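To start, the structure itself, in structure tokens.
Showing just some of the chains, left in place.
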Amino acid sequence: MIRGLFIGRFSPFHLGHLQTIKTIFKEIDELIIVIGSAQQSHTMTDPFTAGERVLMIHESLKNEKISLEKIFCIPVYDIFRNPAWVSHVRSFTPPFSIVFTNNSVIKRLFAEAGYHVKSPKLVKRSFYKGSNIRQLMIEGANWEDLVPSSVQKVIADIDGLKRLQEINRTTD
Amino acid sequence: MIRGLFIGRFSPFHLGHLQTIKTIFKEIDELIIVIGSAQQSHTMTDPFTAGERVLMIHESLKNEKISLEKIFCIPVYDIFRNPAWVSHVRSFTPPFSIVFTNNSVIKRLFAEAGYHVKSPKLVKRSFYKGSNIRQLMIEGANWEDLVPSSVQKVIADIDGLKRLQEINRTTD
């Protein structure tokens, strides 16, 4: 039994993430999805709470018939302290043997800790990218096609579009 | 659709917890299980990491054929700051409307925040109690019958019995 770890902020969870998860499952049996920067919300980079992001992922995977028996979806808060980051993540998750990430710092940290690290191939990266989707949301452009329908629903339920547009209007 | 919240430390997850979850499900459709004191491990009160506790719960529920599509299992760290506790928990979880807990402080905090709070009936509380089970583990007595078989397996895999017995031998 091989258990993998996939780290992201999922702000929001999009179709690129979903595709990556499907691809990763060809190599593993169970997947831990770590939601980073979990302590934050209502910022330009992380407009959604960790709980909202958990719900986006849970609903999307359920909708895609990916069995939740093989998934652990775990929010992890930042400690702003790289040398303890691997231990921090490890203490919040079941054991794992492969790490999937494209973040160069996280890659190095897990590699130094002896983990097997892989960079999942990114699908149409310029489109399926959190910063791009958030920008489209702010502009009122079409962002809906870049996320699963379950994510659209979660964002609608929390009035998320207006939230992001409002916090974008900084004054001071 | 009614979503409930059940808060505990699950050190370890035992048959009393399992029974409570089954009973709670008569009133709700989905359940968020919050693992409190998630930042801690290797203490007399919380010998297991949050990740180990997530695994205990996940495996036990899977084994009991409780659908993980209806479950959110979320570790939440302590902030040692009661007035922000409800907001803290809420930011890590999907929305919920009922809170299940027997802890009097947590009850009061969620009640003041406007939540419907219920005290789940405890089954054979003197037996099915974390502190009792940890004491039995330390003494080398029979603790196995008080936890699901999946929990026994997780504890065996991490050499958890010896861990608890060793940290019990404090010197100064």
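Letters A and B mark the chains in the order given here, with residues in each chain numbered from 1 onward.
Assume a contact is a pair of C-beta atoms (placed from the backbone, for glycine too) under 8 Å apart; a residue touches a chain by one contact, two chains touch by 3 or more.
None of the values given here were measured: they were computed from a predicted structure.
In this structure file the homo-oligomer totals 6 copies of one chain sequence, with 2 depicted.
As a working rule, only the chains that are shown with their structure count from here on.
With centres taken as mean Cα positions, subunit B sits 25 Å from subunit A. Within the complex formed with subunit B, the subunit A residues making contact are 38-39, 41, 49-52, 54-55, 58, 62, 67-69, 71-75, 77, 90-95.
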